[in-house]
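A single protein chain has been omitted from the complex, and every remaining protein chain is retained in its original position.
For clarity, chains are labelled A, B and C in written order, and residue numbers in each chain start from 1.
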């Protein structure tokens, strides 16, 4: 079986802030160190869950630098660099590569939605990939952008030597299957929706970039192995158990839900940057109950196994 | 493993018309006879692909009677009976039962979409199920109705002793998985979208009611067996091969596409009832090419195996 | 100024039912008689608010016959006859004409939404208009059908000698303006949304078919006169006062809301046919408050002025 680049379980890390609203570098360092004790394949810095759209460029560069120090070469270190203009995306990619990114994850431009035709997106990604010092992962996240990269475009772009894979954040399994079927054998497909991760794996995804993996990396690694072995029943059962918390973090309660869960699991989550608001107590209670329902063992096995 | 009622591969049969626009009973009989030589689990009469909304009650009754004569007791004989009012739905169900239906397939009311709340749908289905002489299958087909049966409603209705399963026609695999997870062990989940049938099976569906099964029953039976055995690779590969024709019939080209494919495969398809129009020659060519790409052997093995 | 056919203020009348669920002809007669004492231009029988999709053909014919007896020749008597098939629509139109309809109001077919292309809709309406003994009004009601008649189709169909106007039920004022601009001088445009009736009048509509006109015919007649005279301020102010009740009846609370309001205003509303449910007490209270806010005088002046 072919080993595809960046196949595996990654997590898009949250960006912790101090009470004055500035980035909390100490907390960021601590979180990264702990994730490095789990079976995670790699980290994605400056993804949506990292509140990238809320950071200015100097803050973003600093987050990359701090995280990079905590991630050994054996793990994937991927940086989100999508911007609205092609030139700004290229510049962000170069800065990320200089700071040590193994790959850049480039979301589609989002503002001028109706103008984001297949042709426009093709050219954008080609120019970005031509200029990028490191491999490019396409990133389709319709929920946030209102734009969908056409399957035809994915198929064409996957032929570019510097475009090695894709993250698809939606739950349209047919779309994921089409992308898998239409791209070369070596192209990596990563799923971004934890509520349908099992289904994406069955459809041929090579792994995921999942907020849920910040909390349950071991479980998600195991689910991937089960599907690869054709053991659908336990994998489906695990998906069903994880779905409620998967809905809460990143989905229903957004970044605030993820950060509340991180706090409950012993990481530093804290408040998101306004206008986003911290999860209210009632939501924290829901998330606490969902985590508890998954069992202490579960959390232990996956996120804290090597703590002293 | 539990044997669920109506699990397997069914096809919603088309209704052939004569040139004067009346139902072609001879052709209907011939088509049914040929389907009875395939491994199909059963037939659905008066589904969407049977142009049920275009038939008046006396025509509909006649289609049921003619088809019933051609289906032996060992095969499932399911009749679509959904109407806009609860009383008309109950009446149609009683007529279907008298005519020999093994079960009724009841689509959600569709006209007053915004009023079709969970509570309204719950009551409707309970009253229908209470009054039905034969088991009821729920039928969610958002593409045509603009209404979606909430998962909560499915979970509640699945407890009713006379509601034994559901057909979900959409491609939202997470919805199908949720319905499977939230209903009793003995409740049957049938998928209605052939473009995502493999994914529905992985998610736990017990089979399908698929227009594609009018043409490729053997292939779809095999896909189901493969998934049950955890052999994902050949099943996924088969899905990929079938997806283009699955899109054409019932989907992109609607009933007209299905009927054109039936004509090409040696059944009687013919023209749909106006305002629906027959597939234009260019579309027939596309469908012919798609069928050809799947190979003569394929068609032979699945739809014509017992012809002399 | 040209006098367009059916220009003015019409109301789509509700169909009252008895406790056993059958049509209440006595109540229907009484309601019609009272509407005939208001300045209404005409009535629409078997529209959406008349629960036409819930009636069988014999009930529908009976409702038309009973209402017809109560409407003098000087008022417009329009019957809804849209069905899913072209042939059933033509048959319903012939029955309506025989029963004395001045015109038929023909909604777009709705079930096979994605197949309702401009070409399909054009042919459907042409065949219906060719066969209709009385003038045809197009009826676009996307909220219920999920289908939108393209402006191009409206423009082409408006050239047909037997298609004299259109009812557009949506709130897209630009669409209404486009239809007005693209149709001949003598073509009548009637608005169906009372929440945006003032705006439709400014855009060039010749009147409306409004559930709200069952309760406030005088106000709506006056609004139309004000706009025709360029007196926007009082017309806009009246619209603002009517908007809350306009939202409740037909919109938020559907037919049940209209029927509750009729009961409160001294007409017979009663319960809609299941699966539709009567408005719960809390909703009735909201509607009562909205009616009261409009003042007793208002109701008096418009709906009960000629009662003894």
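The rule is short, and it goes like this: a residue touches a chain if its C-beta (ideal position, glycine included) is under 8 Å from a C-beta of that chain, and two chains touch if they have at least 3 such contacts.
Worth saying up front: this structure is predicted, and the values here are computed from it rather than measured.
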Chains on display which the left-out chain touches in the complete complex: A, C
Omitted-chain contact residue, chosen from C:67, C:129 or C:203: C:203
Selected from A:84, A:159 or A:225 as touching the chain missing from the view: A:84
Of C:31, C:54, C:153 or C:171, the one touching the omitted chain in the full complex: C:171
Subunit C residues touching the omitted chain (full complex): 171-174, 177-178, 181, 195-196, 198-199, 202-204, 227, 229-232, 236, 239-240, 243
Residues from subunit A at the interface with the omitted partner, ascending: 21, 48, 53-54, 56, 84-88, 109-116, 119-121, 123-124, 127, 143-144, 146, 254-256, 273-277
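In the analysis below, only the chains that are shown with their structure count from here on.
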Where subunit B and subunit C overlap in contact partners, by chain label: none
Middle chain, criterion being Cα centroid separation: B
Chain separated most widely from subunit C, comparing mean CA positions: A
Subunit A on subunit C, rotation in degrees - Cα superposition, rounded to nearest 5: 180
Separation of subunit B from subunit C, taking each centre as the mean of its C-alpha atoms, in whole Å: 36
Cα-centroid distance, subunit A relative to subunit C, in whole angstrom: 52
Residues of subunit B whose C-beta touches two or more other chains: none
